[in-house]
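Below: one structure, written as structure tokens.
Heads up, this is only part of the complex; the chains shown haven't been moved.
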Amino acid sequence: MFVLVNLKTYPCDPATVAEAARDATEESDARIAIAPQTAHLGRVAATGIETWAQHVAPVDHGSHTGHTLAEAVRAAGATGTLLNHSERRLTLADIDAALDAAERAGLETIVCANNPDQVAAAAALGPDAVAVEPPELIGGDVSVATADPEIVEKAVAAADAVDPDVAVYCGAGVSTGDDVAAAADLGAEGVLLASGVAKADDPRAALDGLLSGV
Amino acid sequence: MFVLVNLKTYPCDPATVAEAARDATEESDARIAIAPQTAHLGRVAATGIETWAQHVAPVDHGSHTGHTLAEAVRAAGATGTLLNHSERRLTLADIDAALDAAERAGLETIVCANNPDQVAAAAALGPDAVAVEPPELIGGDVSVATADPEIVEKAVAAADAVDPDVAVYCGAGVSTGDDVAAAADLGAEGVLLASGVAKADDPRAALDGLLSGV
């Protein structure tokens, strides 16, 4: 099971969460990664935890002021990147180009999507994984695997029909070990979460709770 | 064979092109449609030619100042709409929502895409058709079916693998009957073109030339 903690632009200390995650992985079989802001990648990677970018731009080296180059996040320590998160949508053509950029830089990829149809579409572009995150559940208290189990099952089936090599993760509302276990039961190979760990008073305890469901 | 003439924001008289197309269809088995600017839909539809929108917004009735509602283009006479044209890209989520809007309003749909991977992705969203238009050939003198025949064949195969009910059209550089015949030979069920007719001194002659390839 893969647990990706997205720190968004929350006011947490990224190094503290990263250290908690690193320590938690040492006592668990689960794979945990932290996705901090671009400016924090180096500090998070320095803790030894697997580090992901939240986004990379669909561009190569050149005149692209203010954009996030795949090579730059790789050099800062990231080994993977989210793409098309609901808070950072890309055009279809740009998802395709950003996947090329990530591949060029050696980054693993997860493309986010709202529903099974979009999961199938994203899978057709050849990422390593897709994540289904119903927008109406993001940031809420109820896990997608509990609130809408069918959407997870359909997403798994949709991706599998297009390309069985593409893993399916799920997100939105995931905060407990039961949520993680429910996601796994529905066929998801990983979960994306954010506030449940990033805003926790005790990130390590929050992570241990999640990992109890693996 | 479906021939869709996109008038873009060219300085042509939309009614003149529409009348030429209407007259041309009366002497041909091919299906021809004209896609004018939104403000010209009524004038084009009044000629009796099949009329398409160039874009509809991924929204429903509501507070969306300056956006193009599917219902409004339908009421103005459109029976179909292009989506995600290379000059009017949409996010993956918005293509999905715009397809919902088009279906709600009873509009036929074509989603444009750059390459076979994006064609597969677009097909997964369930449009009536997808169109492959390599950006580097748009507006040029060489037809996609001549310059890059493999891309058309791969697009047909890619869409078919995802959903055999989705038709595949091709565009970029199409201007002669030979281009149309080449597209059909490669498995395309239609062609998208623009300047070849819209900027022609004699749109009727240009259309007759195209239809000679059907």
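Points to keep in mind about this one:
Every chain is named by a letter (A and B) in the order it is written, and numbering of its residues begins at 1.
The definition used in the following text is that a residue touches a chain if its C-beta (ideal position, glycine included) is under 8 Å from a C-beta of that chain, and two chains touch if they have at least 3 such contacts.
Computed from a predicted model, the values in this text were never measured in an experiment.
Oligomeric state of the entire complex in this file, given as copies of the one sequence with 2 shown: 4.
FYI, only the chains that are shown with their structure count from here on.
Chain A maps onto chain B through a rotation of 180°, based on Cα atoms and reported in steps of 5.
If you average the Cα atoms of chain A and of chain B, the two centres end up 36 Å apart. On the chain A side of its complex with chain B, the touching residues are 84, 86, 89-96, 113-115, 117-118, 120-126, 158, 162.
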